[in-house]
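What follows is an incomplete set of chains from the complex, kept in their original frame.
Chain nomenclature is as follows: A, B, C and D, assigned in order of appearance, with residue numbering initiated at 1 for each chain independently.
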Amino acid sequence: MKLVPLFDRVVLKQLVAEETTASGIVLPGQAKEKPSQAEVVAVGPGGVVDGKEIKMQVKVGDKVIYSKYAGTEVELDKEEYIVVKQNDILAVIE
Amino acid sequence: MKLVPLFDRVVLKQLVAEETTASGIVLPGQAKEKPSQAEVVAVGPGGVVDGKEIKMQVKVGDKVIYSKYAGTEVELDKEEYIVVKQNDILAVIE
Amino acid sequence: MKLVPLFDRVVLKQLVAEETTASGIVLPGQAKEKPSQAEVVAVGPGGVVDGKEIKMQVKVGDKVIYSKYAGTEVELDKEEYIVVKQNDILAVIE
Amino acid sequence: MKLVPLFDRVVLKQLVAEETTASGIVLPGQAKEKPSQAEVVAVGPGGVVDGKEIKMQVKVGDKVIYSKYAGTEVELDKEEYIVVKQNDILAVIE
């Protein structure tokens, strides 16, 4: 099963941020405030949304920063995804 | 009796999510937070909505994810439906 | 006396939902949460509303589902009506 | 002195609703929740409002239902009026 987003929506998979404290202890990302880095796993077709032509600028595999308060969490086959509108993606990480 | 949605509205029937705990007990979906997976049971004709031409992208039988906070619950012949605007459908599950 | 709605407005008369409990007792609809099924009793002429051409899709006699939080209750000759914009009608019941 | 409304505004004079209880006592309308029936006493010229051409559909003398929460109360020569936009008039009573 896979998610096929409509219009200008993008399916993201959050990246787990591992982090090491000064004393060297690794803190798994889940224990922290939810990070906003994610990988693009599916991209909608774009097209006319609210009467405006939207071209999709991101592609599957892109690592992106998205707005923390945007998007909807979705669970499919025990995996968690976030579905956002492309406009809620702030920047691509290169 | 059946629901014939107007404009860009879509009638959904929620899918019951069954789930098994680690110990093997099956929890029927209703006891959990309302899932947002649903099956499309009727699709409006689209057309000009708020002065913008809208084409319908989903079809009867599609399994979809819709925005948890969108839509209106409707009861007809003891069955519960959700009527959403197509734009509140985030993705199709394939 | 009758109500002649302006623009894209529609006058509805709520349908009283009778219901039978498991033990066979009939509960008149008024005692329940207000249902959102109604019959169309008058339809505005449509035309240009907020600069957008609106065509009326419902007709007198249609049974419809309307958004619970929409519309204005109006009393005329001891009868109660709801005046909604056509866009607040979710679906026609056939 | 008279009120000459600008643009798509309409000056209304509220109708006093008299009502008889089952026992025959007449209750003057003022003691009740403010009714929303009114008579049109002046109609603006319409024209371009917010960049959109608006044609006036009501005329002086029309009895109308208007949205309870719309409009501004105005007092002139000890008389009370309500100034509404035409779009806040729901229906004409015929």
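Methods note: a contact is a pair of C-beta atoms (placed from the backbone, for glycine too) under 8 Å apart; a residue touches a chain by one contact, two chains touch by 3 or more.
Since the structure is predicted, the reported quantities are computational estimates derived from the model, not experimental observations.
*Asks:* How many copies of this one chain make up the entire complex, given that 4 are placed?
*Replies:* 7
By our rule, only the chains that are shown with their structure count from here on.
*Asks:* What is the Cα-based rotation angle between copies chain B and chain C, on a 0 to 180° scale and rounded to a multiple of 5?
*Replies:* When the C-alpha atoms are superposed, chain B turns by 50 degrees onto chain C.
*Asks:* Could you put a whole-Å number on the gap between the CA centroids of chain A and chain D?
*Replies:* 52
*Asks:* Roughly how far is chain B from chain D, centre to centre by C-alpha average, rounded to an integer in Å?
*Replies:* Once rounded, the distance between the two centres reads 42 Å.
*Asks:* If I count partner chains per residue in chain D, which residues reach a count of at least 2?
*Replies:* Nothing qualifies.
*Asks:* For a test of understanding, state which residues of chain B touch chain C in their complex under the given definition.
*Replies:* Where chain B meets chain C, its residues are 1-7, 9, 11, 42, 48, 50-51, 72, 74, 76, 83.
*Asks:* Would you mind writing out the residues of chain C in touch with chain B in their complex?
*Replies:* Touch residues, chain C against chain B: 36, 51-53, 55, 57-58, 65, 67-68, 86-87, 89-94.
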